[in-house]
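Just below is one structure, and these are the notes that go with it.
In this view, the complex is presented without one of its protein chains, the others remaining in place.
Coming up: chain A.
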């Protein structure tokens, strides 16, 4: 009732067009409005199919009544489209095809018995009867909708088809899953990381932990003991129980097929479109290859696919909000997006996609003037809880498990701060016992406090010609080795020998002048007024001198953060700064990567800016070897979980940004992906596996994207011109454009951002986008076949329909048959040679099989 007031208010605004009664051009537009204002048009509607119409009426009076296919007040910003949508929805409500689902929902709500699947199943039997009656009623009711409307006769749920799809999906994926019995491609990384989870040794990787944790868990559950080294691709597994891990990954990967089926079915209600989409996923050899091995991708794709399905499914319950099923699907979609982003950061695009969908839904709800504003707030809060708070909580939980499981020292230690490392069993710092205080002559290692900063390092190499003075390089290096060791000595005298028992022990005090001597090369830490190699406005730091004697530019003043003059220096906990005595600059690990001549280690410079209080100018002593002082087992201030989480992320992001292509490296470019330009070898030499999309499907996807654009433009043109046309055709097109629009957004979100990325890209980054692209193609093909049938009169009999689907499916299946050896593995001659089984299939020169 409130809405009526608002609506009439809107009528009074000056830009309102003529009232429906005197505008002959738009006979149908105001039906719904009148329906809401007056009762008479409603009575027209409600004379035949009582069940459906009851739902329809309920829609006006109590919109919360379960009913699927009437969006209440619809989506877009402008008001006239609202009305159009309502109009369309009334079409839907009276359409043959959609009436079934009303019955489904009506049954669900009234009987509340069994699951929705059960109810849908039941309607199979009632289908004929009800569609017959409602088609009659439709003819009576609407003059504009002629018999030429596009019929979605197969909108019933078919268990048979679904099971077939499921069996085929699982069958193709599991066929030859244990072959080859050697390490394929990135299995060498992810298998190894799985092993590390089983062994609980700490490591560093640029991806979030969930995927690898799952691989570890799969291995653990299937009896793999974590001992296989996964050294390089091609290594034989022999006795290793690797099949379990593969099977689990493959199981997740094979779920893509049914999930796609379900997603498209929920979006279009068309079994044929759903079938096509599932077939496109099923028969793509690229997806098959990618989801058969111990990789993150099957897990990632499963979660992405799952997020999309759950959110689409959730949307279908929009008219029964806050019910149990509604909450279930909302929570599930929150869980899935959390999982997707916890496998790889690419999942972020999925989160964005779900985010856009959610904003759209909220916008729809906000436009429903029959509901108070608090109702929108309720919806907003529910979604914020389930799609923001819950995923964050899950993500953090995964990290908690990750950090709790990996409690032993491993090869990733050096990337993390000393405090972090002291938590790892087996790390030299764990329950470390070393002198608490630092004395002259001690052998120490210095770690930069910059997040992810390494150890102060030097080696037997000079700065090259043209990069400052040609003296020995000083860098920071994240891994532990002997070149990180320094001796700390007084500025004016050599250090006492470590094993000299008679020398007095003199502790270093805050403010002392010192020299640092590199143990291996016996050169002193030195700086001078020459620009540093990368950070040009700071000074270069070098190793200088012979056997520990240098010059006056080797003298540094040591200062402890917050320390008083004369304080002693403590291991790990003291935060130190090194001021250069002559140049008056601060030793700083800038975190910039040096070129190849320095083995891509990080730059060290001397910053003349005294106000530079960034962490990069702070250092701490990590190791302290001095036999004449008593070792103490000191308890470091252990970082809490939040600190560890933040530190891990900073390091991960830096790692990701550091994955830059080297000069001359052939990297895959995003434009190559959709055209299937070049694949990727999974396994070389004797048993070849080559990741390449099924060219038929990929090129069809490529061709259908512009076709979608054409339909979209055509649709927009028709709308904008305000053409009168057959309502059914219009409704079908409207629906197709909406569905495809969302799929297109999904594709674009998972594809276009790669163009802006500077990091190394690979072919397999396209596969999340491919899922959307394939679904889009299926919906478009389905729409066109139906359009042909409904518009060209002699194609009307069902024969054509079946022939077209048969043709499409068999083409795709046959191309799968042709290209399947790529993923199931081939041996023997290359495809260019006459006697190869793949001869004649090398359609592009750039393919390498």
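Here is the rule we go by: contacts are C-beta pairs under 8 Å (C-beta built on N, C-alpha and C of every residue); 3 or more make two chains touch, one makes a residue touch a chain; residues count from 1.
Quick note on the criterion: contacts and distances are computed from a predicted model.
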Absent chain [UniProt protein name; select from "tRNA (adenine(58)-N(1))-methyltransferase catalytic subunit TRMT61A", "Pyruvate dehydrogenase E1 component subunit alpha", "dolichyl-phosphate-mannose--protein mannosyltransferase" or "Signal peptidase complex subunit 1"]: "dolichyl-phosphate-mannose--protein mannosyltransferase"
Touch with the omitted chain, as defined above, among A:427, A:535 or A:620: A:535
Listed residues A:206, A:331, A:369 or A:520, member touching the removed chain: A:369
Residue numbers in chain A that touch the chain omitted from display: 1-10, 12-18, 77-80, 363, 366-367, 369, 373, 534-537, 592, 596, 611, 662-666, 678, 717, 720-722, 755-756, 758, 830, 832, 845-846, 848
